[in-house]
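Sharing a structure here in structure tokens format.
Complex shown without one protein chain; remaining protein chains in place.
Here is chain A:
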Amino acid sequence: MTGGDPHRTVEAVWRIESARVIAGLARLVHDVGLAEELAQDALVAALEQWPRDGVPDNPGAWLMLTAKHRAIDLIRRNARYADKLAEIGRDLELRQESAEAELDDALADHIGDDLLRLLFTACHPVLRPEGRAALTLRLLGGLTTQEIARAFLVPDPTVGQRIFRAKRTLADKRVRIELPPPDELPARLASVLEVIYLIFNEGYSATAGDDWMRPSLCEEALRLGRVLAGLMPDEAEVHGLVALMEIQASRIRARTGPGGEPVLLLDQDRSLWDRLLVRRGLEALAHAEALGTLGPYGLQAAIAACHARAATAEDTDWERMAALYRLLAHVAPSPVVELNRAVAVSMAYGPARGLEIVEALLEERALSNYPQLPAVRGDLLERLGRLDEAREEFRRAAQLTRNEREQTLFLARSEQ
């Protein structure tokens, strides 16, 4: 291999292969933490050997084999792992009983299943959401502790602790690295989707920042979503989430003005939307729709698609969007969804109809400090010509927001 920094080459191969290596090892040693340590050892060996001997033709297999040898060494040498060995032995005995199924399993391509097992384990509901996200980025994304810390704007040791605790919890609670049984699948899959969307939003809400690591979380979440869609092609909500993320990500370039100020969706220059991502998003949505009824992510994607399909803001199909919000409010009721529905209804059927929905939300405690409530209400009142009341609402919105740029925007409108 000529050109390039050999260490960076090893890192790149690691990013491509690490999830599969860790997933394969986890199947052998039944312990996510141990699997990751062994894989890390193999990475260290690669960093020593590859710059000298060149990158092997099948680097994934090389890493896997090296890690396996270390696993065997460890088990032999270290008394600490005697228990582990006994456990694996017991497991093997148990497996004799299901030899036939095991044979089928062995003949199948393992990689996909291994990755799925690892993802379901990293996103296990016994872990806290931030622990799930950190562990997923570490095990499935190959990110370092430092990179995850930068992404979530927390100190390195915090992330180290989260990952350490998550691994220990999995071990303490004896969480098995396996696919959830069918009756648990919907809830467990929801947890996986939640983690991926959490990672995406962490990046998306920060796309105006100057730190590259946070926006690249969007890419990482998209990548995880695409991987999951490949592994579970029959799950509508997986495609729904992918569609939602692709369409939202398509707008990243247009969401910030030249001075770094946020640009609202209807004011965005649509020529800056990433057409490839829009196309991929609409394809994923069609896929989700073909599989059956849309769930919360699929419906949000369908709503996002109403914007994506419109060449100009005026072309937006608001009636369809209002109908989709109605469905979303039914399957995933929340005051924020209801507030967004009010906006869509006001665009489709006039501000008075939207205001009715907003008025019903005024007593909602969850929204009592939510700046978008007075902002939307102010907008609707303004459109109805009730200007004094509108100004009052915008002042209130400006008081509530903690985002400086948003505050400037609300104050400007309160003075109009």
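Note that a residue touches a chain if its C-beta (ideal position, glycine included) is under 8 Å from a C-beta of that chain, and two chains touch if they have at least 3 such contacts; residues count from 1.
One rule holds for everything that comes next: contacts and distances are computed from a predicted model.
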| item | value |
| --- | --- |
| Protein name, per the UniProt record, of whichever chain is missing from view ("DNA-binding response regulator", "Biotin-dependent carboxyltransferase family protein", "YCII-related domain-containing protein" or "Carbohydrate ABC transporter permease") | "YCII-related domain-containing protein" |
| Among A:63, A:159 or A:252, the residue in touch with the chain that has been omitted | A:252 |
| Candidate in contact with the missing chain, chosen from A:8, A:174 or A:365 | A:8 |
| Residue among A:27, A:165 or A:226 that touches the chain left out of view | A:226 |
| Among A:40, A:201, A:216 or A:334, the residue in touch with the chain that has been omitted | A:216 |
| Residues in chain A touching the chain absent from view | 1, 4-5, 8-9, 11-13, 15-16, 57, 112, 207-210, 212, 215-216, 219-220, 222-227, 230-231, 252-253, 256-260, 272, 276, 280 |
